[in-house]
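The structure that follows is given in the form of structure tokens.
Let's turn to subunit A:
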Amino acid sequence: MITLNHYLALGGLLFCIGLFGALAKRNAVAVLMGIELMLNAVNINLVAFNHFLEPARVTGQVFAIFVIVVAAAEVAVGLALVLNIYRRRLDSNVDDLDWLRW
Partner candidate 1 sequence: MNFPILTAIMLAPVVGLLLILLIPEREELTIKITAAVATFVSLVLAILAYVLFDHGRGGLQFLQDITWVPAFGINYSVGVDGMSMPMVLLTAIVIFTGVFASWDMTKRVKEFFIFLLMLVTGVFGVFISRDLFFFYLFFEVAVIPMYLLIGIWGSTRKEYAAMKLTLYLLVGSAFALIGIIATFLYGAQQLGHATFDIQTLATVKYDLGFQKFVFFLMLIGFGVLVPIWPLHLWSPDGHVAAPTAVSMLHAGVLMKLGAYGLIRVGVFLFPEGAKYWAPLIAVLCIVNVVYGAMIAMVQKDLKFVIGYSSVSHMGYVLLGIAALNTLSLNGAVAQMFAHGIMTALFFALVGNVYHKAHTREIARFGGLAHQMPRVAAGFLIGGLASLGLPGLNNFVAEFLIFMGSFTREQSLLGGLLSYRILSIMAISGIVITATYVLRVVKNTFFGPRKTEWDHLEDAHGVEMVPIVVLVATLILFGLLPSLQIDMINSGIAPLVAKIEAAKAIGGIF
Partner candidate 2 sequence: MPDMSALFFWLLAAIIIASALAVVLLKNIVHSALYLVLTFVGVAGLYILLNAEFLAAVQLLVYAGAVAILIVFAVMLTRRGDIRASNLFNVNYLAAAVVSLALFIVITLATGRMAWTATPGQAPAGNVGAIADAFLGHFAIPFEIAAVLLLVAMVGAILLARGGKQDQ
């Protein structure tokens, strides 16, 4: 029997893989991919909660859709940023970027 915890564990694992990607990759596009993974993990959790705990309503799914919307926007902007940075520095490696430095 597959329970909520199975889904949550899957979501958690996916989230952590995504996090690892976001933290450990040099390429900005790869970092964005990691973030997408994390968002997907969140969505899995939301839908799973909806399914197991509140089957009568669709709130979880609605939230998931909002997340997707935001994710889409984020990807669009994020990739635009990457392009912009690439154009300026001819590089899409995040760890070379230290503009946040003092």
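Here, a residue touches a chain if its C-beta (ideal position, glycine included) is under 8 Å from a C-beta of that chain, and two chains touch if they have at least 3 such contacts; residues count from 1.
How were these candidates chosen? In short, all candidates are chains of the complex that A comes from, given by their letters.
All values derive from a computational prediction rather than experimental measurement.
Visitor: Here subunit A stands alone, and the other chains of its complex are listed as 1 or 2; which of them touches it?
Guide: That would be candidate 2, which touches subunit A.
Visitor: Show me the residue ranges of subunit A that touch candidate 2 in the complex, using the header's touch definition.
Guide: On the subunit A side, the touching residues are 1-2, 4-10, 12-21, 23-30, 32-34, 36-37, 40, 43-44, 47-48, 50-59, 61-62, 64-66, 68-77, 79-84, 86-87, 90-92, 94-95.
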